[in-house]
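Heads up, one of the protein chains got dropped from this complex, but the rest are sitting where they should.
Order of writing sets the labels: A and B. Residues in every chain begin at 1.
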Amino acid sequence: MRGPDVSTSAALASAISAQFSARARWSPLEMVFWLGAFSTIWLLPEQHLILTEIVIWALLALSLDLILGYAGIISLGHAAFFGVGAYTAGLLAKHALVGEPVLALLVSGLAGGAFGFATSFLVLRGTDLTRLMVTLGVALLVREIANRAAWLTGGADGLQGIDMQPVLGLFRFDLYGHTAYIYSLTVLFVLFLLARRVVGSPFGLSLLAIKGNPLRASAVGIGQTWRLVGIYTLAAAYAGIAGGLLTQTTAFTSLESLSFDRSADALLVLIIGGTGHLYGGLIGAVVFRFAQDWISTATPQYWQFWIGLFLVLIVLVGRDRIGGWFAPLRRLADRISGWRPWRPGPAAAPDEGGRP
Amino acid sequence: MVTILFDGIAYGMLLFVLAAGLSVTLGLMNFVNLAHGAFAMAGGYAALVVVNRLGVPFALGLVCAFLFSAALGALLERTLYVHVYAKSHLDQVLFTIGLVFMSVAIVDYTMGSSQQFIAIPPSLQGQVTVFGLGMSKYRLMIIVICGILTLLLQLGLTRTRFGSRLRAAVDDQRVARGLGINVGAVFAFTFALGSGLAGLGGALGAEILGLDPIFPLKYMIYFLIVVTVGGTSSITGPFLASLLLGIGDVAGKYYVPQFGAFVIYTIMIVVLIWRPQGLFVRKGAR
């Protein structure tokens, strides 16, 4: 599609429109990806429990991608929103405030989003370093609150006695996780569609501009504050829904949902698949969860060591030119997302966060 | 009241010795080293091994802690960190979190997961009365040692040739290179020194902060607060920030025990709203 006829102004206008709509169009690979995902409902029925976990990781990583990949904000405390959503869903179900899971999930998302909105103003300011401190500090603070408020949250024992009602009043959660998986995957798909639309909009484009060159962005009239608040709030709502899903599908939540490990693992999941694609987190979640499964069978303890080693290696080798089995995956993510088909050659990984 | 102030100062000075290296690393290379606490933990365990198992005197154990962490710091700096300086902050964060996780798992595997204490000689236990006030001997020792170290650091930075080179490099690396300063070597040495101090702090603080494998995670936020609140343009900023944090934390845990842990987060948020660039940052500095 390179170099279309632009000799007349009508042809030029349609070439411009075509360039924009190419972003919005679904590529065949993208459709294959989702068909593949939904086919697991019938093809891998005995794997639904682990697949549900993967979906939840994918949603959390997708949420992180919205702020890291599209706004360049590094967060060490994304679990805060995940946990807020998890406990919201748990309390709603336990006290039968909102019995229907889909509605309760929406409320969890709202809770996560509201908390994200409130804390976004702290994250807007300052450098990467202050953002690290604030995100980490906020997550620790929430965890501490959940720990202290044992009368409400069950403290260190976790929130028990959650009895889930059927989804939409029709589909009961079963022991094999079939309902849970179909439910989670559908939620992921819907939220993915929403995110895809948002990052492809003028708003999404302006976020990329802010991330790419904040100085120039403001020089063409793009105000940063409310855009960053907006995407941070949306990402927090997504994380809240992911947390809500975890609670609803396991009928349990604990302080683990707020832990630093969860924040760090979410970062890892996203990095595996690559940032700024939307698909990165989804692919990363599959790799992460199966690697976790495999490693914990091989060496039951010290999973953390391998995660650490992996993080160190990923950086030393270089995220953008990581060898072996990651390059094809990353290219896949790139191709699936259909991100600018006219771009020459494989896309160079943009530099997230750090100053040039 | 005075006791709380005293404990808070001891705690704060300890934090300063622990975090001083990190603030220089940040100022010098703009490098976010979240694994700084791992060096402190390494020092703590080094002292634990030589004092508790080999029966080395406590003071010598502290020296061992310093040397062990400094050597570890120098080794890792030359072999691993040096490849990550030029990378983005995201890469630095991932890399150093990776190191933290590895250190946690390694220590857990070799030393066990429970909290341990370094045997303190009887001469340092109990209280001593100064000006009619009962004070913990151990905390008094911390204040004395950390105070001396702070003075030495300050003198070293302002009075020695190395100090002026370091300050030049922190101010402007390119200019420093142009003046013939070997910034890489300055940095390696500083990194080792900072790691050594952290190790010493880890050994000294085992009694107060505890020593277990999740030490680097537990205190990561404290170190981050010290450097963001204190800034990186001098050591005075981090020093004052450490004292503020130490006194705030101790006082909070004493006066409002149910909200004790929240005090430091409140400090953090208030400072951030009030002075987003840090409390003690020079005007015009970055």
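In the analysis below, a contact is a pair of C-beta atoms (placed from the backbone, for glycine too) under 8 Å apart; a residue touches a chain by one contact, two chains touch by 3 or more.
We take it that contacts and distances are computed from a predicted model.
A.B. asks: Would you mind picking the UniProt name of the chain not drawn here, from "3-isopropylmalate dehydratase small subunit", "Branched-chain amino acid ABC transporter ATP-binding protein", "Nitrogenase iron-molybdenum cofactor biosynthesis protein NifE" or "Heme exporter protein C"?
C.D. replies: Listed in its UniProt record, the absent chain's protein name reads "Branched-chain amino acid ABC transporter ATP-binding protein".
A.B. asks: Could you run through the displayed chains and say which ones the absent chain touches?
C.D. replies: Touched by the chain not displayed, across the whole complex: A.
A.B. asks: For the chain not shown, which residue from A:Leu49, A:Ile182, A:Ile222 or A:Ala251 touches it across the whole complex?
C.D. replies: Only one listed residue reaches the unshown chain, and that is A:Ile222.
A.B. asks: Decide which residue listed in A:Phe20, A:Tyr176 or A:Phe290 touches the omitted chain of the complex.
C.D. replies: From the options A:Phe20, A:Tyr176 or A:Phe290, the contact with the absent chain belongs to A:Phe20.
A.B. asks: Can you work out which residue in A:Ile50, A:Leu124, A:Ile182 or A:Ala209 touches the chain that's missing from view?
C.D. replies: Residue touching the absent chain, from the options given: A:Ala209.
A.B. asks: Across the whole complex, list the residues on subunit A that are touched by the chain not included here.
C.D. replies: The list for subunit A reads 1-3, 6, 9, 12-13, 15-17, 19-21, 23-24, 197-198, 200-206, 208-209, 212-213, 215-224, 226-227, 230, 340, 342-344, 350.
The rule we apply is simple: only the chains that are shown with their structure count from here on.
A.B. asks: Could you put a whole-Å number on the gap between the CA centroids of subunit A and subunit B?
C.D. replies: Computed value for the inter-centroid distance: 34 Å.
A.B. asks: Please output the residues of subunit A touching subunit B within their complex, sorted ascending.
C.D. replies: So the residues of subunit A touching subunit B come out as 68, 74, 76, 122, 125-126, 128-130, 132-134, 136-138, 140-141, 144-145, 148, 260, 264, 267-268, 271, 301-302, 304-305, 307-316, 319, 351-355.
A.B. asks: For subunit B, which residues count as touching subunit A in their complex?
C.D. replies: 26, 30, 32, 34, 80, 83-84, 87-95, 97-106, 108-109, 217, 220-221, 224-225, 227-228, 258, 261-262, 265, 268-269, 272-273, 276-277
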